[in-house]
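Missing here is one protein chain; the remaining ones are kept as they sit in the complex.
Up next is subunit A:
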Amino acid sequence: MSTQTQTETTTSETGVARLRALWNDYLPYWFIAPMVLVMVLITFFPGAYDLYLSVIEEPTFDVFAAEFVGLNNYATAFGRGGAMHSFIITVTVVVSALALETVLGFGLAALVAGVESERLQSFYRVLFIIPMAVAPVSLATIGRIMLNSEIGVIPYLIEATTPFAAPAFLSEIPLLTVVLLDTWNWTPFMFIIFYAGLSSVPDTLIEASRVDGAPLWRRYLHVVIPYMKPVVFVATLIRLIDLFRTFGVVYGLTQGGPGTATQLVSINIYEQMFINNSPGVAAAIAVVYLVFVVAIANIVIAKVGFEGVWD
């Protein structure tokens, strides 16, 4: 009995040693395998499954039982599904929000970087990132309250302090309202990255251009921004990608309405899937959207390149 346990422990000990050797010898593989597995699951699988759903009649797990309907779902999506309209709305929102956030973020970063008092500078830096703490859906509910034509404080203040009539934010200019709310929410993202980029510009470079007597805007255009190119590139690329993910703020604010005025692609897909109960149409739009966004991001990456970003 005792000898048996003895031998067992020795074999298990050599087993442990062998496992340990296996662990250490192939460490990089163990380290990277879970990530690759999850990545495959979240990149290739959804696209493939969307594609499959988009060409069959009804969702089914039995590939052979599925009734193949070709491009019917795509035709429906771009016919009465209003997919084209959604793409135009989405691109409008993405481009205008990105432009606003980039310009505002850079302007604020430059302003804060120029504040002499260190303490005041870090005060502004902390204050200006706070809007990021607000979840888009919370922002939407705040927006609903504050912008409401009857009980909202912002229309009230506009009418009380200016001679202008307040616009009906949610029914007359819903798209602009969405863009402005997103700008409030995410300008901090651009601000904080640009601010870090600006503080990495060597003082000597700025001094040299100041001695040249170049006016301020020229100094920025020809000295500071070229130096910060990688930072500007990465910030806009990531924000661009994230803007295509926008959902919560619009869904909370208008649910795509009034009518389809703010029906972003993501909201259109959601409604096709869960309100119209047509997964095929939803998947068809999803496939096009997926290809569209990945293509845009990759074109941007290829055109600008990551030169200087990670080399």
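FYI, contacts are C-beta pairs under 8 Å (C-beta built on N, C-alpha and C of every residue); 3 or more make two chains touch, one makes a residue touch a chain; residues count from 1.
Quick note on the criterion: contacts and distances are computed from a predicted model.
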Consult the UniProt record of the chain that does not appear here and report its protein name from "Cox cluster protein", "cytochrome-c oxidase", "ABC-2 type transport system ATP-binding protein" or "Carbohydrate ABC transporter permease".
-> "Carbohydrate ABC transporter permease"
Which listed residue (A:Val55, A:Ala77, A:Val178 or A:Ala235) would be found touching the missing chain in the intact complex?
-> A:Ala235
Among A:Val179, A:Ile192 or A:Val224, choose the residue that contacts the chain missing from this document, as touch is defined above.
-> A:Ile192
Answer key for A:Thr92, A:Ser138 or A:Thr260 versus the chain not shown reads A:Ser138
Touching residues on subunit A - with respect to the absent chain = 23-24, 27-28, 30-32, 34-36, 38-39, 41-43, 45-47, 49-50, 53, 59, 61, 107-108, 111-112, 114-115, 124-138, 140-142, 144-146, 151, 153, 156, 160, 184, 189, 192-193, 195-197, 199-200, 212-215, 218, 222, 230-231, 234-235, 238, 241-242, 244-245, 247-248, 251-252, 265-266, 269-270, 273-274, 279, 282-283, 286-287, 289-290, 293-294, 297-298, 301, 306, 309-310
